[in-house]
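What you see is the complex with one protein chain gone and the rest in place.
== chain A ==
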Amino acid sequence: MGSSKAPPGHFTILYFASANSYTSKDSEFLPARLPLAKLFETLDEKYGGMKAKVLESCLVTINLEYVDMPENGEDGVIINEDDEVAIIPPVSSG
């Protein structure tokens, strides 16, 4: 997972647990650059209902670091070409 490199102009997004089930994918490549603030709606357009059913309970990492979802209409950080983004649902280890 996440081992294949994104084609030019794209980033990699990884789907775990409920995000994996909802998209039926482990990962895919999406067009970069993309403001973090647009990520959930981009996914919701692609996978109808995903925002309410899955994403709103999820955290997001970019290149293994957790990022805060921007509020108040700000763009927040920009997801760049070649970045590895992951959707992190509530964990259930142990």
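The rule is short, and it goes like this: contacts are C-beta pairs under 8 Å (C-beta built on N, C-alpha and C of every residue); 3 or more make two chains touch, one makes a residue touch a chain; residues count from 1.
One rule holds for everything that comes next: contacts and distances are computed from a predicted model.
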- Message: Out of "CST complex subunit TEN1", "Molybdopterin synthase catalytic subunit", "ubiquitinyl hydrolase 1" or "Very-long-chain (3R)-3-hydroxyacyl-CoA dehydratase", which one is the UniProt protein name for the chain not included here?
- Response: "Molybdopterin synthase catalytic subunit"
- Message: Just checking the interface: what residues of chain A touch the absent partner chain?
- Response: 1, 4, 14, 16-18, 20-29, 46-50, 53-54, 57, 61, 64, 86, 88-94
